[in-house]
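Omission of a single protein chain aside, the complex is shown with its protein chains in their original locations.
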Amino acid sequence: MTGRPIDVLNEAKGKNVMLKLKNRTQISGVIKAFDMHINVWLEDADVTDAEGNTAKLGNTLVRGDSIIYISPAQ
Amino acid sequence: MTGRPIDVLNEAKGKNVMLKLKNRTQISGVIKAFDMHINVWLEDADVTDAEGNTAKLGNTLVRGDSIIYISPAQ
Amino acid sequence: MTGRPIDVLNEAKGKNVMLKLKNRTQISGVIKAFDMHINVWLEDADVTDAEGNTAKLGNTLVRGDSIIYISPAQ
Amino acid sequence: MTGRPIDVLNEAKGKNVMLKLKNRTQISGVIKAFDMHINVWLEDADVTDAEGNTAKLGNTLVRGDSIIYISPAQ
Amino acid sequence: MTGRPIDVLNEAKGKNVMLKLKNRTQISGVIKAFDMHINVWLEDADVTDAEGNTAKLGNTLVRGDSIIYISPAQ
Amino acid sequence: MTGRPIDVLNEAKGKNVMLKLKNRTQISGVIKAFDMHINVWLEDADVTDAEGNTAKLGNTLVRGDSIIYISPAQ
Partner (left out) sequence: MTGRPIDVLNEAKGKNVMLKLKNRTQISGVIKAFDMHINVWLEDADVTDAEGNTAKLGNTLVRGDSIIYISPAQ
């Protein structure tokens, strides 16, 4: 309840997260690193487009500027 | 009536808020943290799209750049 | 005629204002606080969409980045 | 021919100007103040939409980020 | 070949230039001043829309953020 | 697992990467340099548009602002 919102991403490190992107796609993968711009490094990532088609990306650096929200798997 | 607008979000901490996003969706959840960029950490969040379909997100970090407005529940 | 444009918002504090937003909606409410990014805190706010439908928001933090113009009630 | 472009707006203070906005509308009014972000305070302003319909705004703060160009009346 | 690109605009001062804008219009006029954000002050300006219709603007301050490119007359 | 996300691009230097761009195209090439804005220099680059047509670009500087994500070949 204290600290910055992005500090909370620390708890998600090494776990699976879902990133909703501005271009109407979403990417799922294991979060390995992030910075204050919310640039995110994922491993074992997949991308799903607006029509539901999925493609494997593997390691991926996602620019924070393209991210709407990030939701850790539960 | 004094202070910065985002300070007023402090009163909303731990309570339910609605975030209107630029991509024509809205997210509701319990606000746990925010920063000066209005990045917001929510717990127990749901997303509703422009057609009214709702999906459960759980914990979610929303980037301030994607937010139009935030309205605490009343 | 002197000072910064946003200083003029000080005179509007506690009064009703209309905010025109980039997403083709407008929000009316009582302005309680604002900052240099023109983030605005409103009380007793209502939102009206491009088709003229109105919904009650209550307290609302509007991000300055989404605002086109602000017009105090006369 | 010297100085910054926005300094030239000083000569327009108290006079009528036309602001062309990114949302395909334009606003006319008497310019009372502006800042380095080209945020502009107008008095006695009117807005005209892309179809030519005009509405009275009165006092209005226009965010510089929404302005394409400003043209003083001649 | 040395110096910053915007320094080269100094040579265009007092001459006619064409500004291509993001809103699919272009503006021609005599460049009198500019700054590091490429905000530009023009005299005797005309605007031409995407359909080729031209209107007289006279003195005009164009925000750099709306400019795609600037081309001095030859 | 430590460090900044963009540091991880160091491991990709000299290898093939795929850049997904905001204009619905993607570029593949050998990454030679990048900076903190995620501007990227590629050698032997190809661009593929949304319809799947490919064209050879050779050496290319891609502005970070246009990049959604970067995925090294595996």
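Observations on the model:
For clarity, chains are labelled A, B, C, D, E and F in written order, and residue numbers in each chain start from 1.
Throughout what follows, a residue touches a chain if its C-beta (ideal position, glycine included) is under 8 Å from a C-beta of that chain, and two chains touch if they have at least 3 such contacts.
Just so we're clear, the structure is a prediction, and the values are computed from it rather than from any experiment.
Shown chains touched by the missing chain in the whole complex: E, F.
Check F:6, F:40 or F:70 against the missing chain and you find that the one touching it is F:40.
In the full complex, subunit E contacts the hidden chain through residues 1-9, 22, 24, 38, 64-65, 67-72, 74.
In the full complex, the hidden chain is touched by subunit F at residues 13-14, 21-23, 27, 32-35, 39-41, 45, 57-63, 65-66.
Methods note: only the chains that are shown with their structure count from here on.
Taken together, subunit B and subunit F share the touching chains A. With centres set at the average Cα position, the gap from subunit A to subunit E is 41 Å. Note: centroid distance subunit A to subunit F, computed from Cα atoms, is 18 Å. Residues of subunit A in contact with at least two other chains: 22, 65. In terms of inter-chain touching, the protein chains here are arranged end to end in an open line.
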